[in-house]
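Left out: one protein chain. Kept in place: all the others.
Presenting subunit A:
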Amino acid sequence: MLEGAEFYFNVDHGYLEGLVRGCKAGLLTQQDYINLVQCETLEDVKIHLQTTDYGNFLANQTNPLTVSKIDTEMRKKLCREFEYFRNHSLEPLSTFFTYMTCSYMIDNVILLMNGSLQKKSVKEILVKCHPLGRFTEMEAVNIAETPSDLFNAVLVETPLAPFFQDCMSENILDELNIELLHNKLYKSYLEAFYKFCKNHGDVTAEIMCPILEFEADRRAFIITLNSFGTELSKEDRETLYPTCGKLYPEGLCLLAQAEDFDQMRRVADHYGVYKPLFDAVGGGSGGKTLEDVFYEREVQMNVLAFNRQFHYGVFYAYTKLKEQEMRNIVWIAECISQRHRTKINSYIPIL
């Protein structure tokens, strides 16, 4: 791969990079959040959002305005933007976009598999699927009886096929527990995405690899934390850890043996990046939880991605930041509609 992305990046991807930077400039600022927090009703929230980049996206909604309507409309807007980027992209950016949609596709496939096992109609599940994870074979899911048939008939054509390969032996799906299957698929997906970025080299690798390493380690920590007290065994837990992060291999071994939060903390203390994060976790119910701290760090890394030019990480970072913004707005709207304002400032500030 030739070094010097600045020589040829703009030929294929310059228009889209300019566009995504323009969209990023439209993200809500701290002032916008302060205004939203001071709203009394959801109608006020709608009026405030009209002054931002969202514009009149709620104009066609009938009364009464609910939080789920706001959420749906925001998601539609994000999908429109994403589809526009994707349709105008060239290789290898389009493969990058495909990788980004794989995570939503995995969620949708798990939903569909669950639904077909419970003999529910495909139509009602399709409505609940994430729009960014749409793939053409979705409607065909209900013809299969077991998950293995499903794979052989339908999923082998999708980009998800290699991730399923890791979970299968002799053409039969090993994992029968849906949640564990979900996590194993996500692990294979992360590792494949990481390899793709690394092979691409250049600025993209410099930006995306740390972000994906953090995502992998974050998953390892959270899975460990949430598996204390459940029937998930230590060996099972270890098979769910993605291996493309900083914790591989020693940290993951130590994490698999951990039995409570303090042991996990000691594992994190070996790594300079994670020690301050764990120190920032407040004890008990008052302070921040580990997940909040991880969310903040993710947002920080995504914002820093915009400081370099000529790489694909801006698209990934923009999508993630937009999703976080949607979560923030939904959180503030819920606090307002439930009139429970004590924790209204617990959103994650972006800019």
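In this text, contacts are C-beta pairs under 8 Å (C-beta built on N, C-alpha and C of every residue); 3 or more make two chains touch, one makes a residue touch a chain; residues count from 1.
Here is the rule we go by: contacts and distances are computed from a predicted model.
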Quiz item: Name the chain not shown, per its UniProt record: "V-type proton ATPase subunit D", "glutathione transferase", "NADH-ubiquinone oxidoreductase chain 4" or "Proteasome subunit beta"?
Solution: "V-type proton ATPase subunit D"
Exercise. Specify the residue from the set A:65, A:225, A:254 or A:351 that touches the hidden chain.
Key: A:225
Self-check item: Full-complex contact with the absent chain, from A:31, A:87, A:118 or A:136
Solution: A:118
Exercise. With the full complex in mind, choose from A:48, A:198 or A:327 the residue touching the hidden chain.
Key: A:327
Exercise. Could you tell which one of A:21, A:76 or A:128 touches the chain left off the display?
Key: A:128
Quiz item: Hey, which subunit A residues sit against the chain that's not shown?
Solution: 111, 114-115, 118, 120, 125, 128, 177-180, 182-183, 186, 219, 222-223, 225-227, 230-232, 240, 289, 291-292, 295, 327, 330-331, 334-335, 338, 340, 343
